[in-house]
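Report on one structure; see the data block that follows.
The other protein chains are all here in position, but one chain of the complex has been omitted.
On to chain A.
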Amino acid sequence: MSLESAVVQPAPASGASGPGRVGGAPRPGRVVLHAVLVVLSLLMVAPFVWMVLTSLKSHAEVMSYPPTILPSVWQWVNYPDALEFAPFGTYFRNSLVIAVGHTVINVVLAAMAGYALARLPFRGRSLLLMLVLAAMMIPTFTKIVPQYLLAKTMPFFGGNDFLGRGGSGWLDSWWALIVPGALTPLAIFLFRQFYLSLPRELEEAARLDGLGEFGIFARVMTPLMKPAIATVALITFENSWNNFVWPLIVTRSEELRVIQVGLAAFQQTERTLWEYLMAGTVLATVPMIVLFLFTQRYFVQGFATAGIK
């Protein structure tokens, strides 16, 4: 047998005659692997199941000892009650607007930046890439006060003069909720990695056909980037949806509060309303789950190939 034939064996599709079976019976190794994966999956899903079950218990049952697994009476009313505790309709709308806004801005601008860093030769490109990578390493909390001051001193907004004095700038406005953090260095880096993986021949052929640089970016290269777009979109949406501290500190009006800030209302100093907190959290989790279900194929593919080049 040649070395090539010994090493390069195409992976057969799983099925009755695949490597998982010997004469129709599953291999012991495969059975153990599946058993381990099932156990790990149960461990992963257990907190979520606990959350859902707690959201359906009465306050007395949540607080009872020993704790129960299944609710003795299924309290579906916890969901409408939790929604009445605070204006969650407004919170959901705000979170959705911000998350969609962040996602669209990040995908569009980061794709452009990533393309430029990957495909366009220009002076200082390496330095710019280093700056992007360095920006990824700055801890979020160290940026909050400078970002807050920038938002507050935004010229011509909120009564500010041209030097950013006198008013409140972007504070307590959609600008502060959407603009800072809309473009992330991680997204730029991911897009750059994906654009690097595309063959140069595509770009050259398009150029020979007379397409301009933006046309090559928009019509040739980016349509091949679905895994990258799905990955960046999912990560951005999730981070934006789960953001808590920034929306809390830059808003003063209840009308601009987001879902995570609303959920914090259930955690009071003297006690926590666990059943409502869990009901609200279940509802807050739904958009993420739906989004992941729709994008998981591309998402996994995206991360699997993100390190190319």
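The rule is simple: a residue touches a chain if its C-beta (ideal position, glycine included) is under 8 Å from a C-beta of that chain, and two chains touch if they have at least 3 such contacts; residues count from 1.
Assume contacts and distances are computed from a predicted model.
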(message) Just to verify: the chain that's not displayed, which of "Sodium/pantothenate symporter", "Acetoin dehydrogenase", "Carbohydrate ABC transporter substrate-binding protein (CUT1 family)" or "Aspartyl/glutamyl-tRNA(Asn/Gln) amidotransferase subunit B" does UniProt list as its protein name?
(response) "Carbohydrate ABC transporter substrate-binding protein (CUT1 family)"
(message) Using the document's definition of touch, tell me which of A:27, A:125, A:219 or A:252 contacts the absent chain.
(response) A:252
(message) From the list A:168, A:197, A:239 or A:301, pick the residue that touches the absent chain.
(response) A:168
(request) Write the list of chain A residues that the hidden chain touches. (result) 54, 59-60, 62-65, 67, 84-87, 144-145, 148-149, 152, 155-162, 166-168, 171, 245, 248-249, 252-254, 264-272, 274
